[in-house]
Each structure stands twice: as structure tokens, then as C-alpha cells.
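Dropping a structure here in C-alpha cells format, bear with me for questions.
Only one protein chain is missing; all other protein chains are in place.
Order of writing sets the labels: A and B. Residues in every chain begin at 1.
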Amino acid sequence: MSSEKEFLQGVADSEYEYGFVTEIDADTAPRGLSEDTVRLIASKRNEPDWMVEWRLKAFRHWASLAEQKAYPRWAHLKYPDIDFQNISYYSAPNRKPKYNSLDEVDPEVLNTFERLGISLTEQKRLMGVAVDVVMDSVSVATTFKEELAKHGIIFCSFGEAIENHPELVQKYIGSVVPYTDNFYASLNSAVFSDGSFCYIPPGVRCPMELSTYFRINEAGTGQFERTLIIADKGSYVSYLEGCTAPMRDENQLHAAVVEIVAHEDAEVKYSTIQNWYPGNVRGEGGIYNFVTKRGICDGDRSKISWTQLETGSAITWKYPSVILKGNDSVGEFYSVAFTKARQQADTGTKMIHLGRNTSSTIISKGISAGESNNSYRGLVRISSKAENARNFSQCDSLLLGDRCGAHTFPYIEVNNSSGQVEHEATTSKVGEDQIFYCNQRGIGEAEAIKLIVNGFCKEILAELPMEFAVEAQKLLAIELEGSVG
Amino acid sequence: MLGAALNGSNAFLHERRRSAVEEFERLGFPAPKDESYKYTRIGRLFQGEYAVDADAPPISQSQIDALEVPDLDAHRLVVVNGHFQPEHSRIGSLPPGVIAGGLQDASASHPDVLNRFVSKFTATDADPFEALNTAFVRDGIFIFVPRGKTVEKPFHILNLVSVKSPTLVQPRVVVAAESGAAVSVIESSVAVDSVSPTLNAVSELYADTDAFVDYYRLQLDHKAGTVVTTTNVYQQSTSNARTTTITLGGRVVRNNLRFLPDGEHCETHLMGLVVANGSMHVDNHTSVDHARPNCVSNELYKNILADQSTGVFNGRVLVRQDSQKTQAYQSNRAVVLSDDARMYSKPELEIYADDVMCSHGAATGRIDPESIFYLRSRGLSLEDARKMMLQAFSRDVTDSIRVAPLREYVDQLVRQRL
Partner (left out) sequence: MSNAEMLEIKNLTAGIEDNEILKGINLSIGAGEVHAIMGPNGSGKSTLASVLAGREDFEVTGGEVSFKGHDLLEMEVEERAREGLFLAFQYPVELPGVSMANFLKEAVNSVRSHRGQDALSAVEFIKLMKERAALVDLNPDLKKRAVNEGFSGGEKKRNEIFQLAMLEPSLAILDETDSGLDIDALRIVADGVNRLRSENRSFLVITHYQRLLNYIVPDFVHVLLNGRIVKSGGKDLALKLEEHGYDWIKEELDIAEPA
């Protein structure tokens, strides 16, 4: 099956589509990290004292970890130690840090997002998706604000939230991911520059999808955004996140934090399409994506659902988690992780069952090609008080080629007798008989592999909101495209 | 002063021992953050004062007879506090060329044969307890079956511990089957009249081409003791190795099993059953390193956890890059009977070859209330219904025991325990 080999080679080597650089003025802080850097970031953003203090506490914690070189090393990843003093921690894509309307945004920036297929104007309006756009470290545009405000929904950049809704930010920031949580969460807490903030008031069903697009543009910078979503009692919101970055031969660091709080009867659905630049075929360059995402089902009968399609980044280190504190609360994690060339992904979830009758579902699909390594790592913990807690986990791996790796590391901790936990995992490759069957129906190798891979991921893609699902399928197709298609 | 160290005049063992001392010094007891001891913080159990090795106190024949497996016709080898006891053993007649007896004796009488197998398979992920045993081991059992020979009856190693003060007892068992040979070994360990016994046992199994090695480890009563065992299994092509680990006793038990099927078409079976109550803590840590293509491994562990007991299962399956056509199946199931009992499972699948069939499953839960209800509606008492369900649960493992009297015996013990 030489053409299958060629196709897989093509898959492994296929180029990154979003690798262009936008030529715009940027206000970039000098490289290096100290208390002064933290103060500089805060002052650029005119932050109040309480915020500065919080950042400094986080910085000191991080500095003590960094001094001990206490980096998280347990993941199945190989990369050299990062020189944290050789990164710029702040870059704004224009000297003007805030915009009152889209008209004020640098046309180059708008053009960038058009090229990424994210129209900030008419098109998205028609689709009914409210978008917040974060380029490098700063939120450049948020659409549909007024429309949302009518429902009492707050959807704005993190900076604006600090300014306009300090009581909410103060109450919730770090309440799900404390600044001491882990090395990269501490770093983010010290230097985070912007991100999205969202609050849905009690009983409100958000009338449209909320969405944030992240883009790293400047060289030598890291991106450290922070997202905070609060769904008050009985509310509902579906939130989408997408990310891309230019092709550069250096590794760039992205260390984000996402916190979600779901109160009684609230439901939050969070979907991600992560397509940061993965580096080239030889494994040079690409984003180091170290992200802490966690939600808490704080109230009874609340629900948090994570869906992700991970195709980008040189390294992905990410475990969107749910703390099931409220009784009868529900946590879900649906993931497709696709790695090729020299990409490495160590991703999965944590489901921490604290409340009674809580239930969680984990479905993870890993696809490895080229010389990549793709690991699922997940924790299911049923605490002693979580009576009648349930979990079902399924982790399937598909191997395309014989030089890649697929790994599964579930951790299952059951601390009472009424908990029911089931975990299943399989690893397989695309079968030659499956390809033959497709061929016999006139379908070529490349198309056959695409069909089979899409079939493999289907139940996850079905979890994505409609507009996103199309995008996701397109992205997967591009990823599989390679030299043949 | 205690008896001589194992090496005596054996230069090879002397060298192995020296490097093991160094290795142990480098590794030390597992630190609190050691990932491979995540759920069993065993290091702290070794913080107090304890003696390393003890002489064997007199043991009466009746004490030994009480530990026999009923109806089992076996070549019996008795070890007390790690020292082989020929006067209590009943080896019986063996096919020509078969060696069975004390490790110390074998080191003197058959050094060339012994040196081919002792410490020959050292896993890449070095473990301090194995190093500790190698460093200080004095005696144990050596069983050697030459090319093409089959030992019809199983060997039964009775491993007794009897110490009056905190003591680390470190027996070592080496079983080697040359090409085409077949051997079954049962190793049962019990502590009698003991105060805080600590057992650090190492067994090395070697199956050459086409050989068959069937090995059972029975962990019976250990009187609040700490038990660490290491079982290293090395296989050549088309060999078949089976291990069955039955744990019914011990306060803290940690079993490390490491398999290296180092030839094509090997068959590897790992079975385990844990029935724990009180504050028992039982940790089974298995690793199968599929280094060659076309091998099959099959792993099944069952845990029944009552009272405040804890079960841990960590099963690593590594399929290396060129190990195509590997079939690796793993399953770990647990029944948690009380709210204070807990189960931690950590299966690990690491796969670098693409043409493989691998799966693992883990399930933890309680006995299905519907089934209990069904049995009760047919007239069974709650207690009997529970027992029936649990026995059925453990049967997949006990049924796989190939030595019939042993299967009966284990079934019996499990029934008593339930």
C-alpha cells in the first residue's frame, strides 16, 4: 500500500495554514520577568491595587517554584527547560489599548481575523455569534455587547471587567484555579494580560454563542490570557474558543487559565478548537501550550461540559476539569487530539466527584501520525461523600503510521462503596481491510483515511455547536490533507 | 553474627551484590512524591529501627503441616526467615538434571548454572526493593529444569516468617526453565508467631524458548506485617509464562511484577485476586514490556475490598516501536463493599507500534443490588446472596488456576474470608 504510506507521510508533513504574520505596530515589554514586569503590566492596564497585589502574590509564589525548578515533569512530554527570562510578557497590537468600536481597530488586525475566517463584522452578526478577540495579550474587539447587555449578560475583555465589575472579578478570580494551583497557573496569575469575562445572570439563557479568538502575533512574546465565566442560578451559556499563531522557528509560550463557575441549575458548555502553530516537520518552533482549565459545578444540578479539538501546538499540556461539588451535578469531557510530525500532546481531564449523585462522562479520541506522541491522562476521583457517583470513560487511540505513539494514563480513585466507575480504552490502527473496502467502492486511499478518521471522531464533533462543528471538520480535513489531497 | 552472605566465594554474585548496594544507596526508599509509589507511601514504614535478616527459629513439623495445601502432591521446599530448611522439606524424586533446593547451596554446588539466571533480568525502571534484596539476600530457593524436561508435580515453596522484633526478611527464589522445559511453582508465605515482620521477597522466573513456567504467589496471613514482593519474568521466544497472585493477608502489601517477553510469539498471563478487609492495603504494580513483535499478554486482576481496606492497581503495558502485531489485554475490576474502603486504579498503556490490538478496562463498583434482590427473592439470605455474587466475581481468577488442589484451596480460603 505505497500510496497509503505516501498519504500518511503527507499527513505527517502537511503545512500550517494560519502561519502568516501581521505587520502592525505593537507595544511590547522588554524580555524578562520580575516584580517590576508585573507592576509594568498592571500599570499599562491601569489596574486597581487589589489586582496588583494579587498578581504580586502569584508572582512570588511562582518565583519560589521557579527557583526550585519545580516544573511539572510528570507528563509524557519531552522538551528543554524554558528560559522564562527570555520571554516578553506583554505585547499589545497597537499603542491604543482600548477600542470603543470596531472602526477604531487597526484594519490590519481586522484583516488578520478575516484571513482566519473570523469575521468580526457582518458575517458573524448574521450567524449570531458574539466574539471577543484577543491578539497577543490584549482584547481587540468584542461584538454584540449591547445586544447581550439587554439580557443582563456581561461579555467583555478581562480588563474592562476589572474596571467595570470589580466586585465580580474579586469574588471569583482564583476561586476555581487558585494562583498556587500549579506552576503555569501561578505564572499566568502574575502576568496575565487580558482575556474574556462573562457573566450570565440568574435564569437567563444566553441567546447566542459567545466566542473568543486568540491569536499570538508578535515574536518572542508569550500569551497569558485568562477567562472567567460565571453562570448564575438557572442560566445557560455556550462558549467557544479558537486559537492560531504565526509560523516562527522559536517556541512560544502560551499559559492560559480558564475558570468556570456554574451555580445551581446552571449549564456551561465550553468548546475549543486549538490550532496554535505546531512547529515544522523537524519539530522546530511551535507553541508550548500549557493551559489550566477548570470548572466548578458549585450548585446542585449544575452542569459543565468541555469539548475540545486539539490539532495545534508543539506541546499541549492541558486537562480541562470539573469539580462536581453540587449534588446531582454533571461533568462532561469530549476530546479529539490530533498530533502529527513531532507534536506532543498530554491531555485529558479531571473529574472530582464531591457531591451526591454526581455523574461524569469522558470520551477521548487520540489520533497520532508522523513521529508524534499523543497521551491521554485523566483522573476520576470519587470522594467518600460522593454517594452514588457515576463515571464512564472511554479512551480510543488511532495510529496512522508506525513511528508515532499513543498512550493512556487514567487514574481512577474510588473512595466509597456506591461509586460506579467504568473505564475502557482501545488502541488500533486504520485497518487495511477497511481501506480495501472503501477502495472497492471507488474511494481513493486519502479519502478513505479521511472518512475513517472522521468516523472515529464523530461522536466528539457532534458535541460541538453547529458553526464550530463545520469549522472543526474542515480543520481536521486540512490536517489530514497532506501532499496527496 | 548471622550466617554468611549469599555470595560466599562466588565472584559473580559478589559483584552483583556490590552494585546493588550502590544502586540502593542511590535510590533509597521511595520518597513521598515518587509517582510509582503514589498510592502506597511505603517509605515511612521503613523509618523505624529494624534488623536485616534473622536466623531461623525452630519450627515444628505440625506448624508446617498446617500450611499444606490439602491434597496437593508437590515437591515441598521450606524456607524460614529466608533460609532454606532441608530437614522440613520433602523434595522427592525429580527428573535427571533438575536442580531444586537452597540458593546458598546451589551457589556452592552449581555456581555456573545459578549465575546464568540470578539478577539477569534487571528492569529498566530500577526499584529500590529489588536492589535491597540483591544487596543483602542470604538464601532462598533455586529451581532449574534443563532442556526439554517437564516436572509433572508442582513445586511448593513454603515461605515462613517468624520474628520476635521488627526484622526485614529477604528471601529470593530463582526459577529457570531451559528451552522446552515445563515447571509449576507455588510460593505461599505466612508469618507465624511474629512481631512486625517485614518481608522483601524477590522471585526471578526465566522461561527459555518454548518453555512453560506457571507460578503462583499466595499471600496468606501476615500478622500486621509489611510485604513487598518483586517478581521478574524473563521470556524467550514462544515461551509461555503465567503468574497468579492471590493476596488474602498482610497489612501493607506491595507486589511489583515485571515481564519482559524478549522473543517473538511469547504468551504472558498475569492474574491476580485481592480479598482485603480491616485496614489492609494491597498494591499490585505490574509492567509488561512488549519488546518484540507477535506476542500476546493477558492481564486480569480482581479486588474485593471490605472495611477500611485499600486496593491499588497500576498496570503498565509498554509496546515498543517495532513490536508489531502485539496483542495486549488488561482488565482490572474491583468491588468496594464499604464506604471506608477505597480503590485506586491506574492502568497505563504506552504504545509506539501501530499494528497492535491493545485494550484495557477498569471498573469499580458495588455488587449489583438487582442481582442481590433477585437471589433473595429466590430464598437466599442477604449474606448468602452477597457471598454468591462475590465468589462469582473472583471466579475468573480462581478458575484460571491450573493446579486443581490449589484451585480448591484458594476457593475455600476466599469463601472463608467472605
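Convention: a contact is a pair of C-beta atoms (placed from the backbone, for glycine too) under 8 Å apart; a residue touches a chain by one contact, two chains touch by 3 or more.
Treat the numbers as computed from the prediction; the structure is a model and nothing was measured.
A.B. asks: Considering the complete complex, which visible chains touch the unshown chain?
C.D. replies: Checking the complete complex, the chain left out touches A.
A.B. asks: Out of A:50, A:74 or A:436, which touches the unshown chain?
C.D. replies: Result: among the candidates, A:436 touches the missing chain.
A.B. asks: For a quick check of understanding: of A:281, A:451 or A:478, which residue touches the chain that isn't displayed?
C.D. replies: A:451
A.B. asks: Could you list which residues of chain A touch the chain missing from the display?
C.D. replies: Within chain A, the residues touching the omitted chain are 1, 3, 431, 433-434, 436-445, 447, 451-452, 454-459.
Heads up, the rule we're going with is that only the chains that are shown with their structure count from here on.
A.B. asks: Any idea how many Å lie between the Cα centroids of chain A and chain B?
C.D. replies: Centre separation, chain A to chain B: 44 Å.
A.B. asks: How about chain B: which of its residues touch chain A in the complex?
C.D. replies: 35, 321, 324, 334, 336-366
A.B. asks: For chain A, which residues are in contact with chain B within the complex?
C.D. replies: Its residues touching chain B are 74, 76, 384, 397, 399-429.
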